[in-house]
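Entry: chain A
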Amino acid sequence: SGDVVKIGVLNDQSSLYADITGQGSVAAARLAVEDFGGTVNGKKIEIIFADHQNKPDVGSNIARQWMDRDGVDVIVDVPTSSVALALAPLIKEKNKVFVNSGAATSDLTGKACQPTTVHWTYDTIALSKGTGGAVVKAGGDTWFFLTSDYAFGHALERDTSNVVTASGGKILGQVRHPLNTSDFSSFLLQAQASKAKIIGLANAGGDTINSIKQASEFGIVAGGQKLAGLLVFVNDIHALGLQTAQGLQLTSAFYWDQNDETRAFAKRFEAVMKKKPSMIQAGVYGGVTHYLKAVKEANTDEGDKVVAQMKKMPINDFMTKNGSVREDGRVNRQMYLFEVKKPGESKGPWDYYKLVRAIPGEEAFRPLKDGGCSFVKG
Partner candidate 1 sequence: MAGEFILETRDLTKEFKGFVAVRQVNLKVRRHTIHALIGPNGAGKTTVFNLLTRFLTPSAGTILYNGRDITHAKPASVARGGMVRSFQISAVFPHLSVRENVRVALQRPLGTSFHFWRSERSLEGLHERADELIEAVGLSEFRTAIAGELPYGRKRALEIATTLALDPEMMLLDEPMAGMGGEDISRIATLIEKVAKDRTVLMVEHNLSVVAWLCNTITVLQRGEVLAEGPYEQVSKDPAVVEAYIGTGHV
Partner candidate 2 sequence: MSEPLLTIADLHAFYGESHALHGMSLDIREGEVVTLLGRNGAGKTTTIKSIMGVMGRRTGSIRYRDQELIRLPSNAIARLGIAWCPEERGIFASLDVRENLMLPPPIKAGGMPVEEIFALFPNLRERLRSQGTKLSGGEQQMLAIARILRTGATLLLLDEPTEGLAPVIIQQIGRVIRTLKERGFTILLVEQNFRFAATVADRHYVVEHGRVIDMIENSELAQKTDRLQEYLGV
Partner candidate 3 sequence: MDRGTRITFLAMVALLVAAPYVLYPVFLMKVLCFALFACAFNLLVGYVGLLSFGHAAFFGSAGYVTAYTVKMWGLPPELGILLGAVTGAALGLVIGWLAIRRQGIYFAMITLALSQIVFFYAVQAPWTGGEDGIQSVPRGHLFGVVDLQRPLGMYYTVLALFLAGFLLVYRIIHSPFGQVLKAIRENEPRTVSLGYETDRYKLLAFVLSAMLAGVAGGTKSLVFQLASLTDVQWQMSGEVVLMTLVGGLGTIFGPVVGAAVIVTMQNYLAEFGSWVTIIQGFIFVVCVLTFRRGIVGEIMGRFGPKGAAPTGGGH
């Protein structure tokens, strides 16, 4: 609105998700704007950013101010499901656009869907379907879950269990651990005792990292069980080191070393950020680009019109091939099941994944009709 198009990158700048979103997402958005030429329909494109500290109240406070006073037209990234869920209705109310790359919850395009929300990169369903289904197909048919004891963990566990059983696997048990547990040895011992082939980590962030680390310490992977991380980012693997993380299976929408295009983007990104992009950061680039294209096509920055336009156009960039924005706002894209390389297989820093299987979007995401989104017809 006004004579500029303003993009607000709202994410975690200081805490748990700062590495996978944070300044990296801002940089990705800048690259997108730069590639777009810096203006759209003759209006200058500006980027501002802020830290929502993973707190919904902080996030909605900032978003309100951005939209009410600062003339922000689109809010992008927003990791942390709670913040994203708080923002979606607010953005709709102000008729702005919400291009979410960071949050995991599939509710954003399900129960809590909003006509101005586009959920760009991944969601819990894709994670559980990708990891759950693909792992069972690869022979991991008995599972034990290490579940973070709150809504997100429960949802991940439930969705993955469904996928596992649907694919012919069996759930041998689960243990619910409190959020931000530092010591998992007790839980891991229980997982070990279950003799399940796969230990599914239905948790996130530090909890995932610590469970992987301690699983290695207790010789769980060496003992023949495999870990399946349901929400793991390449930065986590970087932090863990291959020695510890080897053999872990995980689902991602993007890996920097997939092809020449991804490597080219990663190189530009690395020039700014000194590290490889996460799938969320890569997604921010794609999301911003697609938004700007839609603004240009629709020749307006009114939220509902821009999103309608976004839903009309196919997505094609270095990370997404023939993707589309579905009616409920979900971006339909290919997902990938990766396995973390053994230290010997890796050629150097950031060379971590080998592809196990590509998962077509139709398989990875929830069918449109099952989401319970209020404005999806039929």
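Behind the choice of candidates: all candidates are chains of the complex that A comes from, given by their letters.
Just so we're on the same page, a residue touches a chain if its C-beta (ideal position, glycine included) is under 8 Å from a C-beta of that chain, and two chains touch if they have at least 3 such contacts; residues count from 1.
Predicted model only: the values in this text are computed from it and were never measured.
Looking at chain A and the listed options 1, 2 or 3, the chain it touches in this complex is number 3. Residue ranges on chain A touching candidate 3, taken from their complex, read 13-15, 18, 22, 48-51, 53, 55-58, 60-62, 64-65, 68-69, 80-82, 85-86, 89, 105, 112, 149-152, 178-179.
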